[in-house]
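Removed from the display is one protein chain of the complex; every other protein chain stays in position.
Per-chain numbering from 1; labels A, B, C and D assigned in written order.
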Amino acid sequence: MLQAVNLDVHYGGIAAVRGISFAVEKGELVCLIGANGAGKTSTLKAIARMIPSSGEIHYRDMRLDNLPSHDLIRHGLALVPEGRGIFARLTVAENLTMGAYHRNDKAEIELDLQRIFEMLPRLKERAAQVAGTLSGGEQQMLAIGRALMGRPQLLLLDEPSMGLAPLMVEKVFEVIRSVAAQGVTIFLVEQNARLALQTCSRGYVMESGEITLADTAANLLADPRVRAAYLGE
Amino acid sequence: MSGEVLLEARNIGKRFGGVQALKDVSLTIRAREIYGLIGPNGAGKTTFFNVMTGLYPRDGGEVLFGGVPLELGTPYLVAQAGIARTFQNIRLFGNMTAIENVMVGRHVRTHVGVFGAILRTPGQRAEEAAIRRRADELLHYVGISHRANDLARNLSYGDQRRLEIARALATEPQLLALDEPAAGMNATETVALRKLIEGLRADGLTVLLIEHDVKLVMGLCDRVAVLDYGEKIAEDVPGVVQKDPKVIEAYLGAGGD
Amino acid sequence: MSTKKWFGLALVVLALLALPLVLTSVGTAWVRITNLAILFVFLALGLNIVVGMAGLLDLGYIAFFAVGAYVYALLASPHFGLHLPFWIILPLGALFAGMAGAILGAPTLRLRGDYLAIVTLGFGEIVRIFMNNLSQPFNITNGPKGITLIDGLNVAGMNFTATHTLFGIPFTGPAKYYYVLLILLTLVIVVNLRLQKSRIGRAWVAIREDELAAKAAGINTRNMKLLAFAMGASFGGTAGGMFAAMQGFVSPESFILHESILVLAMVVLGGMGNVWGVLAGAMLLSFVPEFLRYTVEPVQQMLFGKLLVDPEVLRMLIFGGALVLTMRFRPAGLWPESRHKLEMNEEK
Amino acid sequence: MEIFAQQIINGLTAGSVYALVALGYTMVYGIIQLINFAHGEVVMIGGMVALTVITTLVGMGLPLPPIVLVLAGIIAAIPICMAIGYLLERAAYRPLRHAPRLAPLITAIGMSIVLQQVALLIWGRDPKAFPQIMENQSFAIGGASITSVQIAIILMSVVIMAALTWFVYRTRFGIAIRATAEDVRVAALMGVDANRTIAATFVIGAGLAAVAGVMYGTYYGITHYTMGFMLGLKAFSAAVLGGIGNLAGAMLGGILLGLVEALGAGYIGEFTDLCRWPLVDGLLVERCANGGNVVLFGSNYQDVFAFMVLILVLVFRPSGLLGERVSERA
Partner (left out) sequence: GKKEEAPKPQAAAPTALAALTVKIGHVGPLTGGIAHLGKDNENGARLAIEEANAAGIKIGGAAVKFELVAEDDQADPKIGNTVAQKLVDAKVAGVVGHLNSGTTIPASAIYNQAGLPMISGSATNPALTGQGFKTVFRVVGRDDQQGPAVANYLIATAKPKTAAVIDDATAYGEGLANEVEKALKAAGVTVLPREKGTDKTVDWKAILTKVKGKKPDVVFYGGMDATGGPLLKQARELKLGAVFSFGDGACTDKMAELAGAAAEGLVCSQAGIPVQASGKKFLDGYKAKFNIEPILYSPFTYDAAKLLIAAMQKADSADPAKYLPALVASDYNGASGNIQFDDKGDRKDAEMTIFSMKAGKVTPLAIIKGGKSLTLDEYGAMNAPAPVVALAVPAAPAAAPAQK
């Protein structure tokens, strides 16, 4: 479904991602973990064409490298960016509408909206509220809900648990699992490595712009290097 | 475990339009204590910081610092009095280098004015050198000295958090207020952060910590207060708070460690 | 500094000192042109403190220039019959302008960015309109007619309007103003350079970057902003005083919005925040119109045998076009502050 | 009283024109935080184009009713202004999307100068009389009179503003514009082509400017290549007064500014005539004799009133009348 070959990202002279390769199969839930500044966000941004990169990015039968960012969602690829990126001055409902911006099937959009309200009832309560005044967890819910409104086939998530209360973290991961269960492929970047690996089937570990480990989640959880570097043991 | 009261907040109230973000919140922090402030998202923790540091006007109540009421509404006086903070959504001076960010933090503890700067008096030069030295030390301390000359906006999330702490420390605070410093850090990095905070306390600082990493909070803090919907629903040592059914229901959830 | 550097510096100083004598031999008018250019460089560097360093977008800077000019004009002309010496009124003009800066600054402290731009613009217009209308019902500024017969500088009995011969070299009035302006220019450059690398300069940049964070980091943002306003304004006031003395005449039409924009363009075009960039930008925008005066017409005559486009129109077209193109290809200015250079490299 | 009513009518009409121009400023500012100084020039070009079209049509001697002529002028001006708006964005501002904040501002000033000079080359230096084709009927209301042109201007503004508000707040594209205004990159993730939305904003603003230009020409009967600049500044002040980025604010600000100018010029002079103040009267007997007057602030301060009101409002409401009230989240 998604495959990167020799992906490279530079900021001026700094290399943030150094020729990494990885793949995500259809229907998989794969995670990418790594220390601060390892290049995880840069990787996701490169896939979503928010920053320039070199190397190849294959998605379904397409090359993403030359597409503009705003074409991706039409092809079923959505990103929930680091820091949520909700539209603070739009209402919750308008944010969700934006998620379905590229779609024209009014009736279906309405159905999806109801489905998301069911899944995330908190958003329904706040539908008319300006999104900027939501609490952190609510904003994260909104960001995920908004991405789902685009009916993505591949969902990229950048640290969805950041800044969330434990209850909320659980809630968000529940949502992620249920989205995955509906057949959406998910590529998840997460600092909460334990939780991420418990949720995913496979994982990659990134260090200083390079992928150093790739394995099943269970194996990674057991790997002493991972335990030392990311699980705080 | 620790000494006299450093900070005392009395009946703090704050309302945003229809939202009562803080309702009669009172808490006391003792010197050299690590004090945790937790609660669900939107409980009012950050708002409490904003009121305490004078960034938001408050609707009611007062804050005593070292027994003296803080002049709220004038953040620089709060900083002068000895409270420094970091921000939940990092606020660095993006187009300044890392070291310059920390040097700005020294502003409140240094004095040379316009004329000194223009005349470049010996005093000014000495002070400037001292500022740079101290900033360097602090970058080392938080572990990002290798990025001293990079623009702050180009640092990764985690490094930006460290830089914010360094900038806060540069103001020589007595009380350091950290708003979710571990957000975006993995477990191992969190351990390093924990060491850093413990080191700060060992150096005589008092720390007020907002954090969602329950393990970190419960392991690190001497006492913890829990906010929910703007109200304090619990305040005690971690062991007790953790078992409080109200806290479990509002915040920790069944799976809470 | 190495001896080589000292030598280079001495050479530059010498060249600057000899310049008016060389120019005089071509025509005293050129000394006047140079003087006006230096005056605008001075203004631009004053504005650089406000816009470049503190990031306060000021679109009404010329108002302070006006205040300085009018203080000088009113206190040293037959208008009120006052003829105070320049060493009192030049600083007084700076002081008044500085106060005007603080007065403008105070209510605008809470405003950010572009709100400030429009308020300062409004302020600039207000000052000009007042100057233009304070002839009725009581005549204070003599209204649109302006104030004439303003005293020139007078140092040690040496009147700056006349020519004096020293060591056998004739120094014309404009040449003498040149030296005074050179001293002032050096002063403003030193001030700019030193503030930039100081606690104060850093505080300004911090406010420019994130005011809230700057507050929380212990900066008294109110005072720092007022300081920037007042300092920038007092430089503007000084320039205004010199302008009045040099021209012998002030009227409100010299203080129109276009002039504020011109000075701002000098700052931005040259490279905001970087003293040498601003200097270069101001020089460029001061001399290019002069250059065009001598070329636009002959070139057209040569190419087409007649004037196709009014030279003034062409001058303006070139000026506007130059602003657009410079920003297009060097968005941080011709000679940007290193900070902005870093900023530009990032992302596309 | 009838004088007062008349001043209100004057103010409302002028304010309607301000409001339309202010909308263009506010929309562009809202989406890319740019003070588009060249916007006033687009208004001017709108007026000039309409003038040319109408004059030509009249010159051809076709028996067209006046309303058709004016509509023809508007219909010609709108696409031309829109094209200019698009070109401005495309050629001048788009390359500066990621440049330091002041770069586009200087570009805007440069473009304003260039457009003005180009207009000068095309239409000449002299003020042009706008053909007076509309039968300028007056209607009396309570002693004051309102002309058909005034009625047309006010009605048209109201309709346009309502349509625009509906567009921006109710349509998908409108929401996309607001989303882009907040975060271009994230909006792109939703499938919004930022370049298209931003260009659309310029084009819409330019269209409004064209209409405003024609209104201005028909109302005051004159167009001049410099007319856009001051009008633009005032309109921008109006946008700030109302809270920049806020559509309703721009409209409110525009109308308010029109009223302030009319009432300021109409009344402040009388209130500040020292001869009417008994206290001062004694000191100025000589000058006040025989119906003399010592007016402190007459209509010569008309422009000052506008800016003063602006400054005062901002002092008490730093983000304008309808600007967002919530303080910045820390």
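In the analysis below, a contact is a pair of C-beta atoms (placed from the backbone, for glycine too) under 8 Å apart; a residue touches a chain by one contact, two chains touch by 3 or more.
None of the values given here were measured: they were computed from a predicted structure.
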From C:L36, C:L153 or C:M266, residue that would touch the chain that is not displayed: C:L36
Residue touching the undisplayed chain, where the options are D:A181, D:M227 or D:L321: D:M227
Contact with the hidden chain (one of D:P66, D:P95 or D:G298): D:G298
Residues of subunit C (touch criterion as defined above) contacting the omitted chain: 27-29, 32-33, 36, 132-133, 135-136, 143-146, 148-149, 161-162, 174, 247-249, 251, 253-254, 293-294, 297, 310-313, 315
In subunit D, positions touching the absent partner: 3, 6-7, 10-11, 13-14, 125-127, 129, 132, 136, 138, 145, 147, 220-222, 224, 226-227, 230, 261-267, 269-270, 273, 290-291, 293, 295, 298-300, 302-303
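Going forward, only the chains that are shown with their structure count from here on.
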Result of counting contacting C-beta pairs for C-D and A-D, higher pair: C-D
Rounded Å distance between subunit A and subunit D, as computed from the means of their C-alpha atoms: 45
Chain centre separation (subunit C, subunit D; CA means) in Å: 31
Distance between the centres, which are taken as Cα means, of subunit D and subunit B, whole angstrom: 47
Contacts with 2+ other chains: residues of subunit C: 212, 216, 340, 343, 346-348
Junction residues of subunit A - those touching two or more other chains: 11, 133
Touching residues (chain side subunit B, partner subunit C) in the complex: 53-55, 75-76, 79-80, 84-85, 87, 91-96, 100, 103-110, 112-114, 116-118, 120, 124, 127-128, 131, 151, 153-154, 167-168, 170-171
In the complex with subunit D, residue positions of subunit C that touch it: 51, 57, 107-108, 110-115, 117-119, 121-123, 125-126, 129-130, 132-133, 136-137, 212, 216, 257, 261, 264-265, 268-269, 272, 309, 313, 316-317, 319-324, 327-328, 331-332, 340, 343-344, 347-348
Residues of subunit C defined as touching subunit B within the complex: 190-191, 194-195, 197-203, 205-206, 209-210, 212-221, 227, 231, 339-340, 342-343, 346
